[in-house]
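All protein chains but one are shown at their positions in the complex.
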Amino acid sequence: MDDDDTLLEDLRRRIAASPFHAGFGISVEHAAAGDVRLGWEARADHRNLQGLVHGGILATLVDIAMGLAIRTIVGPSRRHVTIDLGVHYLRPARPGRLEAAGAVVRVGSQVGFAEGSVTDATGRLLVRASGTYSVTQERTDGATD
Amino acid sequence: MDDDDTLLEDLRRRIAASPFHAGFGISVEHAAAGDVRLGWEARADHRNLQGLVHGGILATLVDIAMGLAIRTIVGPSRRHVTIDLGVHYLRPARPGRLEAAGAVVRVGSQVGFAEGSVTDATGRLLVRASGTYSVTQERTDGATD
Amino acid sequence: MDDDDTLLEDLRRRIAASPFHAGFGISVEHAAAGDVRLGWEARADHRNLQGLVHGGILATLVDIAMGLAIRTIVGPSRRHVTIDLGVHYLRPARPGRLEAAGAVVRVGSQVGFAEGSVTDATGRLLVRASGTYSVTQERTDGATD
Partner (left out) sequence: MDDDDTLLEDLRRRIAASPFHAGFGISVEHAAAGDVRLGWEARADHRNLQGLVHGGILATLVDIAMGLAIRTIVGPSRRHVTIDLGVHYLRPARPGRLEAAGAVVRVGSQVGFAEGSVTDATGRLLVRASGTYSVTQERTDGATD
């Protein structure tokens, strides 16, 4: 059975190997089966005209957390693709330390469901989100449908 | 009545003044009342481990298009905040030229609704999205609720 | 190639054979490949405490329209199951004649996407919705997972 450290190492390796994730600057702080927690620093250049962190950035952050949570369940022989992302913005986010959590609700034979949150350094809930994922056997021919 | 050029100028000025939007690198290609079209170049560093453009980036792009479409309707005395963003991923996106469209469905006294799309250079539909926005009178005290 | 009348007959037969649909009281007014339009009468007993048609009823109506639109594309050998339903309520609905439209956005090998609307007798848009469907080969063993 997978333990936390194996999953944590696997997720960190994946993030380092992905150009987008590496550039985005997240750190994986916790990983268990179906459960992931990330740390991320919102910088001044993530602010919109109102001085708040842009909603697209928060959507990206929580999508990464949920996708990695799905990742801990599907195992190496299957891949997952986001088919649906829903994000509710509860409170404005300001630059500074944020935390994102992703939790698997269910992974079936073809479809996976996860939920996620973003909180600020004081623990205030800023975002709640849900994601639906298509889960397929890894293809060797590179086709994507 | 606003004409296209006035709206186009206003949106371009807003984008230039927002640290996040300026860094993201979009261009406003069309703007009419309730209707906005953006151009954006997905680069190699937007790819995930599978070589596809990360879904969070596409969510950001279509959220910007929808928010700017709402912007063309609410006028200078009101501000809008995203309360809900829903994104459906229809096909994988690869690095290259993308186009995002935002269209207002309705703006009421307190809530606005918009829909959006992302297409690739060949016109294939990659993303469909919807957004809900809280529309309020601009505050002068800087409070955000 | 399927023509309208064949699809129309197929959808009407399905509705008559489904206990829920038959009781709900919809009529299929138009059907083409990927495109369905339904008529439905909201009655006094569909009102909530505020005298408006309950949102769950409108969600049901637009889900039926979208599901039938998917049905026109998947053909007899595949079945579809709703995995995600998103409904935006633009304006309140009152008892009387309503119309619901469903349109397919894309049907892939495993997942289908549709969008839908509900309008009142004067053509005012009351609801916009999106649905995601899992599309699978019909099983003969009765299993659902």
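Read from first to last, the chains carry the letters A, B and C; within each, the first residue is number 1.
The working rule: a residue touches a chain if its C-beta (ideal position, glycine included) is under 8 Å from a C-beta of that chain, and two chains touch if they have at least 3 such contacts.
Being a predicted model, the structure only gives us computed values, none of them experimental.
Trainee: Provide the residue numbers of chain A that touch the chain removed from this figure.
Mentor: Residues of chain A in touch with the missing chain: 86, 88, 90-91, 105-106, 108, 113, 115, 125, 128, 130, 132.
Trainee: Tell me where the left-out chain touches chain B, residue by residue.
Mentor: Residues of chain B in touch with the missing chain: 83-84, 86, 108-111, 132, 134, 136, 145.
Trainee: For chain C, enumerate the residues touching the unshown chain of the complex.
Mentor: Within chain C, the residues that touch the unshown chain are 14, 17-21, 23, 44-50, 52-57, 59-61, 63-64, 79, 81-89, 91-92, 144-145.
In the analysis below, only the chains that are shown with their structure count from here on.
Trainee: Quote the value, from 0 to 180 degrees and to the nearest 5, of the angle by which the CA atoms of chain A must be rotated to coincide with those of chain B.
Mentor: Best-fit rotation on C-alpha atoms: 180 degrees.
Trainee: Copies chain A, chain C: same or different interface, half of numbers shared as the threshold?
Mentor: Counting which numbers both chains contribute, over half are shared, so the two copies meet through the same residues.
Trainee: Using mean CA coordinates as chain centres, what's the chain B-chain C distance in Å?
Mentor: Here the centre of chain C sits 29 Å away from the centre of chain B.
Trainee: State, to the nearest whole Å, the distance from the C-alpha centre of chain A to the C-alpha centre of chain B.
Mentor: 22
Trainee: List, in ascending order, every residue of chain C touching at least 2 other chains.
Mentor: 86, 108, 132
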